[in-house]
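For this depiction, one protein chain was excluded, whereas all remaining protein chains were kept in their positions.
Chains: A and B, in written order; residue numbering restarts at 1 for each.
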Amino acid sequence: MTEKKRTTIVLFSGDYDKTMAAYIIANGAVAYDHEVTIFHTFWGLNALRKEDKVQVKKGVIEKMFGKMMPRGANRMGLSKMNFAGMGPKMIKGVIKKHQALPLPNLIEMGRDQGIKLVACTMTMDLLGLQKEELSEDIEYAGVAAYLGDAEEGNVNLFI
Amino acid sequence: MTEKKRTTIVLFSGDYDKTMAAYIIANGAVAYDHEVTIFHTFWGLNALRKEDKVQVKKGVIEKMFGKMMPRGANRMGLSKMNFAGMGPKMIKGVIKKHQALPLPNLIEMGRDQGIKLVACTMTMDLLGLQKEELSEDIEYAGVAAYLGDAEEGNVNLFI
Partner (left out) sequence: MTEKKRTTIVLFSGDYDKTMAAYIIANGAVAYDHEVTIFHTFWGLNALRKEDKVQVKKGVIEKMFGKMMPRGANRMGLSKMNFAGMGPKMIKGVIKKHQALPLPNLIEMGRDQGIKLVACTMTMDLLGLQKEELSEDIEYAGVAAYLGDAEEGNVNLFI
């Protein structure tokens, strides 16, 4: 009996392009029969946000963060050449043209294929994001759980 | 007979400083007798672009990307303190002063030392970059090839 290989990604960035890269690698690794975890922290949590507004009680700063951060993967900007939103439109245009998968579909596919999607509880607190605002079927954990996965890992990335 | 150690870098960023860091680590790893692969994806592909314009047929969006993205490592900006091009000039100034290697030379050295330079075909499609526009002596591959290298790797980085 051989053990499964393991890919563990810390998704820190809240950019459409970087999140795409993370999920393309993750989906590839699942296809390669790895156990895959994506640990969403800081701005990476926004990939897990529901698109619709959710009514929750928040402090003032948390409300501001909530307003300024994108609700869901589809609203994220690019890490380069964002041009106030033109860049993401261009990328989505070429994705469609080449019949590649847009980011929300990549995430959906990841979830369906059994990638473990984890939200970092500590940074949820800091940014004031609550469980009701994040998508279903995800897990909640801290840095200890991340390290438990990562220290046995073959491919560890911080994106 | 012991197996060679392996360093595999995903170069996602198109910044002069980050690309420098990637190639410095990669050249060091070759000197340490690692097998080294740099997998260029998204903006990291620009490090492989030829400096001269190449005539190829492209769609409208692909043409725009082609114009806005730097042709080759020497034209890249900094990830911090770019100041509309002043930052790169400053960095190149101190590189010269300290007799360190500028980025194009680091890449050249990497190629000469046998680093495997790979261009991600999927993101080439998205950004509309064609083989004619990229430098010679590179390989073309997708995420599966990356994972094949990375899962056996000792040092895996996403830059």
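Throughout what follows, contacts are C-beta pairs under 8 Å (C-beta built on N, C-alpha and C of every residue); 3 or more make two chains touch, one makes a residue touch a chain.
Because the structure is predicted, anything quoted here is derived from the model rather than measured.
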Query raised in the report: Of A:Gly28, A:Gly72 or A:Gly128, which residue touches the hidden chain?
Result: A:Gly128
Query raised in the report: If you put the missing chain back, which residues of chain A would it touch?
Result: 10, 12-14, 41-43, 59, 61-62, 64-65, 68-69, 122, 125-128, 143-144, 146-148, 150-153, 156-158
Query raised in the report: Residues on chain B that touch the omitted chain in the whole complex?
Result: 5, 7, 17-18, 21, 24-25, 28-29, 31-32, 34, 79-81, 90-91, 93-95, 97-98, 100, 154-159
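Here is the rule we use: only the chains that are shown with their structure count from here on.
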Query raised in the report: Considering chain A as a copy of chain B, what rotation angle in degrees (nearest 5) results from a C-alpha superposition of the former onto the latter?
Result: 120
Report task. Measure off the straight-line distance from the CA centroid of chain A to the CA centroid of chain B, and report it in whole Å. Result -> 25
